[in-house]
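Excluded from the complex is one protein chain; the other protein chains are retained at their positions.
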Amino acid sequence: MKFRLYRYSPESGEKPFMQDVELDIEPAGKMLLDALLAIKAQDETLSLRRSCREGVCGSDAVNVNGKNRLACITPLSELKEPIEVRPLPGLPVIRDLIVDMEPFYKQYRSIKPWLINDEPEPEVERLQSPADRALLDGAYECILCACCTTSCPSFWWNPDTFVGPAGLLQAYRFIADSRDEATAARLDNLEDPYRLYRCRGIMNCVDACPKGLNPTAAIGRIKSLLVKRRV
Amino acid sequence: MKSATGSHTGTGTWLLQRATAVVLALALPGLAMYFLTALPVDFAGWQALFAPLWLRVLMLLMAAALALHAWVGMRDIFMDYAHPTVLRLTLHLAVILTLAGSLAWLAAILFGTAWSAA
Partner (left out) sequence: MNARRFDALIIGGGGAGLRAALQLARSDYKVAVVSKVFPTRSHTVSAQGGITAALANVDDDRWEWHMYDTVKGGDWLGDQDAIEFMCREAASAVYELEHMGLPFSRLDNGKIYQRPFGGQSKNFGGEQATRTCAAADRTGHALLHTLYQQNIAHRTQFFDEYFALDLIRDADGYCLGVTAISIETGEPLLIEARATLLATGGAGRVFGNSSNAMINTGDGLGMVLRAGLPLQDMEFWQFHPTGIAGVGSLITEGVRGEGGYLLNKNGERFMERYAPHAKDLAGRDVVARAIAIEIAEGRGCGPHGDHVDLKLDHLGETLIAEKLPGIRELAVRFAGVDPAKAPIPVAPTAHYMMGGIPANLHGQVVAPARFGPEEPVPGLYAVGECACVSVHGANRLGGNSLLDLIVFGRAAGLHMLEYLRDNPYPRDLPDNAAEASLVRLSRWDRPGSERVAAITDDLRRMMQMHAGVFRTDAVLRAGLEKLDALEDRLENAGLQDTSRVFNTARIEALELENLIVVARATLVSAIHRTESRGAHTRDDFPARDDAHWLKHTLYSRAGDQVDAKPVRLKPLTVETIQPQERVY
C-alpha cells in the first residue's frame, strides 16, 4: 500500500516534508496503526504516540486523508491510497506525527473538570436517579484525543482563548451532573465572547469524534442555560 | 503576554444576533411581497409606495436589525482573524461608522426633506 507521511525532525534542520512510503501489508482486518508500526519497524525514525491500540486511550489521533481519526480503529481497507497521514492540525508539531497537546490540555483544565459539591458528605453514595445519570451519557465518554478540537477552525484561530469542543463538552458533563453544585460558577466561567461564543456551529467536531459524541449539541445546551438565566 | 478572558458577557450579543435574525426572517419576506406586488416604474411610484408612515418606520427598524446583526457578525470575524488590538479596534470602528452612517442615510432618505417637498 502507498502512504504519504508527514515527517519533521527539529534536530535535522530540514523543513517538514511529505515522505512516500510503500508497505507490503494485507489490509484486511488491519488498522492504520498496524501499518504505521510496521513502517516504524523498518524505519525507527518515524515517531508517533500509541498506547491501548483499541480506541479508548486517545493517544494516536492523527489526520488521515484530511480527517482527524484514531489510527488504531481506522481500518486500512477504508482508506484511499496514497494514504496521507499528518499530525493533528492547529497544534505545534514536535516531531513527525507528534503534536504539543498542552494548549488542548490547558483549555481542558480551564473549565475546572472535577465535581464540585460542598454539601456534607454522606458515608454512603450520593443518590442519583437513572434519568439524571442518563444526562451524562454522551459527555463523560470523552477520551481527550483532541480529534474534535483540532478540527475546529475557531480553535485554530484562537487556541489560547477559545475552550474548544472537547473542553466545552466536559464543561457540560459537570453542568449536567445532578451532584455538581457549581453550575452558576461554571456558566460564569464560560460566559465570554471568546471562551464559549467562538463556536459557530461548524460541527466539524461532531464529524471528527471517534467515539460518536456530539460537542455541538452540548454547547447548544450550555448556551440555552445561559440565555435562560438571563431572561 | 497572556490573554485574559472571562468578561462574563457575550450572551447578550449572541442573543441579539439571534433575535435580529428572527426579525429579519419575519420582516423580509413580507416587505418583498409588498414591493413585488406593485413594482413601481418611476420615482413617483416609489414615493407613493413609501408614503405610509408605518412602512417607513418598519423599514428603518428592519435596517436597524440588519445593522445590529451585521455588527455582531463582523465583530466575530474580526475577533477570529484580527488579533492585534489596534487593528481590531480600527476595524470595529470602521464597521460601526459604516453601519451607523448607512442607518443615518437611510433615515434621511425615509424621513428627510424629500417628503416635506412632496
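Remarks
Going by the order they are written in, the chains are A and B; count residues from 1 in each one.
Operating definition for what follows: a residue touches a chain if its C-beta (ideal position, glycine included) is under 8 Å from a C-beta of that chain, and two chains touch if they have at least 3 such contacts.
It should be emphasised that the depicted structure is a prediction, and the values quoted were computed from it without experimental measurement.
Though it is not drawn, the left-out chain touches A in the full complex.
Touching the chain that is not shown, out of A:43, A:81 or A:207: A:43 (per the contact rule at the top). Residue in contact with the omitted chain (choice from A:22, A:54 or A:207): A:54. For the chain missing from the display, the contacting residue among A:4, A:67, A:112 or A:221 is A:112, taking the whole complex into account. Residues 9-12, 28-31, 40-41, 43-45, 47-54, 56-59, 73, 75, 77, 94-96, 98, 101, 105, 109, 112-115, 117, 121, 123-130, 132-133, 136, 140-141, 143-144, 174, 177, 179-180 are the ones on chain A that touch the missing chain.
Going forward, only the chains that are shown with their structure count from here on.
Annotation: 39 Å between the Cα-based centres of chain A and chain B.
On the chain B side of its complex with chain A, the touching residues are 2-3, 5-15, 76, 79-81.
Across the complex, chain B is touched by residues 154, 157-158, 160-161, 188-189, 191-198, 200, 223, 226-227, 230-231 of chain A.
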